[in-house]
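Just dropping this structure here.
The other protein chains are all here in position, but one chain of the complex has been omitted.
So, subunit A:
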Amino acid sequence: MARLGTGALLLLMLSLLVYVGLDLLPGDAATARLGVSATPERVAELRHRLGLDQPVLARYFGWLTGLVRGDLGTSATGKPVTEMLSDRIGNSALLSGITLLLLVPVSLGAGLLAATRRGRHVSAGALLLVSVPEFAIAGALALLFAVTLRWLPAVSLIPPGDSPIAHPEALVLPVLSLLAVGLSYAIRAIRAAAVTAAASPHVEFLRLNGIPPRAVLRTAVLPAVLPVAVQVWLVTGVGLVGGGVLVEKVFGYPGIGELLVTSVQTGDLPVVQALVLVLGGAMLAALALADLAIVPLTPRLRTEEVPA
C-alpha cells in the first residue's frame, strides 16, 4: 500500500516536471504552425486561441484534472490526444512485448554463456552491439534483409483498421532491431551477475565438492542471477518502448515513436506531454514490479521481514 502511495506521488511529481519542463522548451504550436507568417500579432492571437497565454501552472492544473478523468487534453491540431494515442500505444506495446518475449530466454542463455570462457565471443559481441545506436542497426537490417536480400518488407505498412499482428512480416525487422539493442545490454548485465555468482565462495565450495556443473548452475548460479535479470528485463522492456522511437521511424511503424517525432517537430506539446508521461509512468510501474519480483526470487527477502 505504501509502495502504491509512493508510486502515485512519484507519478504526480513526474507529471509536473514533464508539463513545466516541456513548456519551457523554446517553440510552440503557434510558431510551428504559422511558419513564415508568424508575426508577433498573429502568434499572440493564436497563442490566445490555443490557451498558451495562460500561466503554466494554471494550465498544468487544468491538464491534471483532465488527466484524472482520463482526458489527456486536445492536441494543437484540434484532435483529442487520447484518440491520437490509443492504438499507437498498443502498437508500440506489441512491438516491445514481442521483443521482450524473445529477449528473456535469449539474453539469459547468452548471458550465462558469456560468463564462461567458451562464450567470450558472445560477450565481446554484446559489448560491440551496445555501442551501436538502434537507428544504425535498424538501417543496416533494412538495407540487408529488405533492400538487398528482399526477404522482408523495408517499411512496415499496416493498412488502415488492421492491427500489426495481422501482418507479422512487417514486425520482423522492427523486432529484430529492438532485440539487438535490448540484448546487448541485458547480456552484459546478466553476464556480470553470473560472473560474480560463479566466483562466490559457495559456488566454489560446490564445485570443489564435485557437484556437476549443470547442478551448480541450477542451484547456485541461476538463483543469484535471476533477481538481476528480472530487473534488467523489466526496465529494458519499458526502455524498448522509448528506444523504439527511432526504430519505428526507420520502418515507418505506426507506433508512438513516429507520433513523438512529428509532435516534437510541430511543437504539439499536449501530445508530447502525454507521451512522455505515459513512458515515465510505465517506467515507474516496471521499477515497482521489479522491486516486487525480487522478493520471491531472493530467499533472504522471502523469509525475513524487511522494512519497506
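Methods note: contacts are C-beta pairs under 8 Å (C-beta built on N, C-alpha and C of every residue); 3 or more make two chains touch, one makes a residue touch a chain; residues count from 1.
Keep this in mind: contacts and distances are computed from a predicted model.
The subunit not displayed here is recorded in UniProt as "ABC transporter substrate-binding protein", chosen from "formate C-acetyltransferase", "Heme exporter protein C", "cysteine desulfurase" or "ABC transporter substrate-binding protein". Remark: the omitted chain is touched by one listed residue; of A:Gly73, A:Gly119, A:Pro227 or A:Pro254 this is A:Pro254. Remark: the residues of subunit A touching the chain excluded from display are 14, 17-18, 21-22, 25-29, 31-40, 43, 45-46, 49-50, 75-79, 84-85, 88, 133, 135-136, 139-140, 142-143, 146-148, 150, 153-155, 157-161, 245-246, 249-252, 254, 258-259, 261-268, 271-272, 275-276, 279-280, 283.
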